[in-house]
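One chain of protein is taken out of this complex; the other chains stay put.
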Amino acid sequence: MAAKIEAKKVSKRFGAHVALAHFDVEIAPGEIFGLIGPNGAGKTTFLRILTGYWLPTEGDVYVDGDSVVEQRERVQAKLGYACEQPKLYMDHGVETFLRLMGQLRGLGGGDLSLAVERSIERFELQEVARRRIGVLSKGFQQRVSLAQALLHDPPLVVVDEPTVGLDPRQQLELRRILQGLGGSHTLLLCTHQLREAEACCDRVALLDRGKLLRTFSADELESAGSLEDLFLEQTQGRSDT
Amino acid sequence: MRRRIAALFMKELRSLFASPIAYVVLTAFVSLSAVYFFQHLISYNQLLFAFQSEGLATTDFDQGTVPLQINTLNELFMPFAGDLHLFLLAVIPLITMRVFAEERATGTDELLLTTPLRTWELALAKHATTYLFVMLLLGVSAIYPAVIISKSQLGMAHLGALYLGQLAYGVAIAAIGLACSSLTRSQVVAAIVAYAVPFILLDFAWLDPVLTESAAGILSGAAIQPHLDNFARGVLEFRHAVYFGGLTVLGFTVSVASLELVRAR
Partner (left out) sequence: MIFLAAAGLVMLLSGLASYYTTQQISAFAVANLVAGPLALVAAGVVQTRRVSGFSGALSRRVLLRQTALVGVVAAAVVVSNVLASGWTASLDLTADRQYTLADQTLGVCAQIGKLPEARRPSLLFFEDALIAKEVRLRIAGYEAHCPIETRTLREAQAPPEARPILSEFETTVIACLGSRCEAVGYPSEGNITNALLRLTRASTPVVYFMLGHGEVNLSSEADHGFSALAGALRDEGMDVRGILGPAREEVPADADVLIVAAPERDLLPDEIESIDAWLEAGGRMLALLEPETASNLVELLGRWGFDLPPGVVADERVSPLLVDATPLSLLLNQFNGWHPITRKLSHRHMVLLPSARPVFAARKPMPDDRLEALLFTHKTAWLERDPAAARSGHGAGPDPAGPRGVPLPLAAAGRYPREHGEARIVVIGDADFASNRLLHTLYNPDLLLNSVLWLAEDEEQIALRPKGPTPDQDPLTIQQTLAYFYFLAFALPEALLLLGIHAWYRQRG
């Protein structure tokens, strides 16, 4: 069920600016993989390439062997994506929005209703199901964003900065949900909250200025003590950490 | 595929009618068209009254009482068709400006473009919704003329021709507006360009003094104005349909291409 990801020499340039340079990574099925790094490190750029929103300047990403450049729609059918700062239709009701996203991902009829119902339950959105997204709190909006990403039960879930703007209790709740996804789904989590990466991820890749600095396994993370120390050590001299 | 397009179509419709701008545009269009139609009707009735009361012709036979050129077509529908062209040009960019630009400005295009959706499906849904709105505008404005037509001898088919012409024109203007909206994230820029392009395309007669006859002829074929009149006269000329259809297809293609270019940045 879970998907395997292979990124091969993925680069993205905007004119002279290099957002991502020769990024190589392999993520095993069912793995929870974290992307960490300071702002502008290239984390979101990689996610946008992986999800087919942007084309890479060079290289390619393969999801279960399907190229995101050549077989974009096949790749997109396999993933659910929750953007950084939930990008939702604020004039839609929660349930209406989830139904729309389900339909866009090919669900219909009984399957769609069931999936929407399950998602609402899973993310505890019952009380706001009929309310407009625009009037919901940030936490609920983040949940709606995750709910739409998981609606069709995709083998690959891509989540960008999921806990930004949430209070500590909401952050804990969300982490619990994300941890629960491991094993059955491949989860790619992009964050600059190191504790979040520590708490959830099996493996973490550290990026800086578009380059992959290092990949840490769970064991390495454990033996190193604190991810924070590792991060500071690897990104020495950067003021925006 | 059909399900995806239908879902997007419904989403666009919801977004359109969730914003007050659609209602304001509808209100403005309906009010303006009703007031102007009424004005033409008053002038027409006054003309009829003048002819009939001054005994300008014989009184014992209907046909002789008023000159033939004074009739509902010339006095009512031809000037009204001209008004509709102007009103459509005035209101359609207000609707089209937000359709693509708003998604880009708020970032919701990322949500859509990361689902297994083809760009043409997205563009089609957005274009179709806008065209439906143009139909709605025209449909509401047609109530009054339809009442008059049903009581005169012009015939519903004639009204149909007039409104098909308006629809072809309105849809083409909308397609231009949508293409403009797809090229920018600023709704204001989208609206300004959507006003400017049809205004520039309206007529090229001003270039006649500096052009050769054949060049002027070619440019005249590219202008909007020469393609408009005959619909109101009750005749559907296929070459005019080809012209407006061409503008629509071109606008649609530009929308699709600009969505693809978002990915390729």
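As written, the chain order gives the labels A and B, with residue 1 at the start of each chain.
As a convention for this text, a contact is a pair of C-beta atoms (placed from the backbone, for glycine too) under 8 Å apart; a residue touches a chain by one contact, two chains touch by 3 or more.
Predicted model only: the values in this text are computed from it and were never measured.
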{"item": "Chains shown that the absent chain touches, full complex", "value": "A, B"}
{"item": "Contact residue for the chain not shown (choose from B:Asp83, B:Glu102 or B:Glu260)", "value": "B:Glu260"}
{"item": "Residues of subunit A in contact with the chain not shown", "value": "11, 13-15, 55-58, 69, 91, 132, 134-135"}
{"item": "Absent chain, residues of subunit B that touch it", "value": "17-20, 22-24, 26-27, 30-31, 34-35, 38, 41, 45, 48, 58-66, 68, 70-73, 140, 143-144, 147-148, 151-155, 157-158, 160-161, 192-193, 196, 199-200, 202-203, 206, 209, 221-222, 229-230, 233-239, 242-243, 246-247, 249-250, 253-254, 256-258, 260-261, 263-265"}
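In the analysis below, only the chains that are shown with their structure count from here on.
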{"item": "Residue ranges of subunit B touching subunit A (in the complex, touch as defined)", "value": "3-4, 6-8, 10-11, 14-15, 18-19, 106-108, 110-118, 263-265"}
{"item": "For the subunit A and subunit B complex, residues of the former touching the latter", "value": "14, 48, 51-55, 73-74, 76-77, 79, 81, 83, 85, 87-89, 91-92, 96, 99-101, 103-106, 108, 148"}
